[in-house]
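Showing chain A:
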Amino acid sequence: MLLTVTDIQKTYQTADGPFAVLRGIDLCLAAGETLALTGESGSGKSTLLHLIGGLDTPDAGQIVLQGQDIAALDDTGRAALRRGTVGVVFQQFNLIPSLKVGDNIAFQARLAGKHDPAWAATLAEKMGLTPHLNKYPEQLSGGQQQRVAIARTLAAKPKLVLADEPTGNLDEATAGVVMDLMLQLVAETGAGLLMVTHSEALAARLSRRLHLRAGQVA
Partner candidate 1 sequence: MNVKALLLLCWMPCVATAQGFAGLGTEVDGFSVPQPNPTFHFPSDHGAHPEYRIEWWYLTANLTAADGTPYGLQWTLFRSALAPETGAGWSAPQLWMGHAAVTTPDNHYVSERLARGGIGQAGVTAEPFEAWIDDWVLQGDWQTMQMTASAPDFAYDMALTAKGPLVFHGEGGYSVKSAAGQASYYYSQPFFAITGTLQLPEGDIAVTGNAWLDREWSSQPLADNQTGWDWFSLSFDDGAKLMGFRLQQTDGENFTSATWIMPDGTTTAYADGALTATPLATNADDVPVRWRVELPARGLDVTVAAINDNAWMTTSVPYWEGPVTVTGSHAGIGYLEMTGYE
Partner candidate 2 sequence: MTQATLLALLSHWWRNPLQLFTLLAGLALATALWSGVQAVNAEARASYDAAAATLGEAQYERLVRPDGQPMAQATYVALRRAGWLVSPVVQGRLEGVRIVGIEPLTAPGGIGPVAPQEGADFGSFLTGEGQLFANAETAARLPDLDVIISPDIAPGTAVTDIGVAQRLLGKADLIDSLIVLPAQPRTRVPLAEIAADLTRQPAQGGSDIGRLTDSFHLNLTAFGLLSFAVGIFIVNGAIGLAFEQRRPVVRTMRALGLPLRRLILLMGAELMIFALIAGIIGVALGYVIAALLLPDVAATLRGLYGADVSGTLQLRPSWWLSGLAIALGGTALAASGALSQLARMPLLAAAQPRALAMAAGRRARLQGYAALVLLVLSAILMVTAEGLIGGFGLLAGLLIGAALALPLLLDACLNLMSKAAKSVTAQWFWADTRQQLPGLSLALMALLLAMAANVGVSTMVSSFRLTFTDFLDQRLASELYVRTDDAAQAAGLIGFAKDRVDAILPIQSTQTTVAGQPTEVFGARDHATYRDFWVFLQSTDDAWGTTFAGRTVLINEQLSRRAGLDVGDTMTLQDRDFQIAGVYGDYGNPIGQAVLGEAIFGMLYPDVAPRNYGLRMPPEDVPDFVAGLEAATGIPATQTINQAGIKSISLAIFERTFTVTTALNILTLAVAGFAILMSLLTLASMRVPQLAPAWAMGMTRRQIGWLELLRAVMLALLTALVALPLGLALAWALLAVVNVAAFGWQLPMYLFPADYARLGVFALLAAALAALWPALRLARTPPADLLKVFSNER
């Protein structure tokens, strides 16, 4: 099993007192499998994604990724996890504005020490970014920027791709194209995919689906 999540709990302190975002979540994901996380705003799906991606730590429970309990990792270990094992596609793209498209695509792979120029070129070609490699992100449209972000994630050959509403900032037509490309390429690399979305249509295109309600699996 690529990923096993057991009884994850997470509580945030807010102005109105403690708020339990996740109240005992279990899930598992095999390599090559794709899973949609759906649920209303505030149901805890993004938080779950962040915990799995090592961007945050759970209060209780276990996240085992490739046989490793990531809750037990320190800051440096989680950083290594983020650059080597998982790849996150953000809703806001989060590109580095001062780097050219080509350097943005290679960035995470370089951090991980896994930069493969041929593979990066293939990704850029498939994403239709080849003509734009020497441009800066601000010169691209939103759809193009998200394709850069996806290419950046896949360039590092992650075992698990995490995507947080990757098309949330795009119009419908663009979203369709981007989603097609992402699913196709994830399938090609054999990675697992965990995607947060509020779109029923997108969720339906993934192999499995998990619906969250008030921090629990519905």
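Everything below uses one rule, namely that a contact is a pair of C-beta atoms (placed from the backbone, for glycine too) under 8 Å apart; a residue touches a chain by one contact, two chains touch by 3 or more; residues count from 1.
The candidates were selected such that all candidates are chains of the complex that A comes from, given by their letters.
Since the structure is predicted, the reported quantities are computational estimates derived from the model, not experimental observations.
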Chain A in this complex - touching candidate among 1 or 2: 2
Parts of chain A lying in touch with candidate 2, wherever the complex brings them together: 50, 55-56, 75-76, 79-84, 88, 90, 94-99, 103, 106-108, 110-113, 136, 142, 152, 169-170
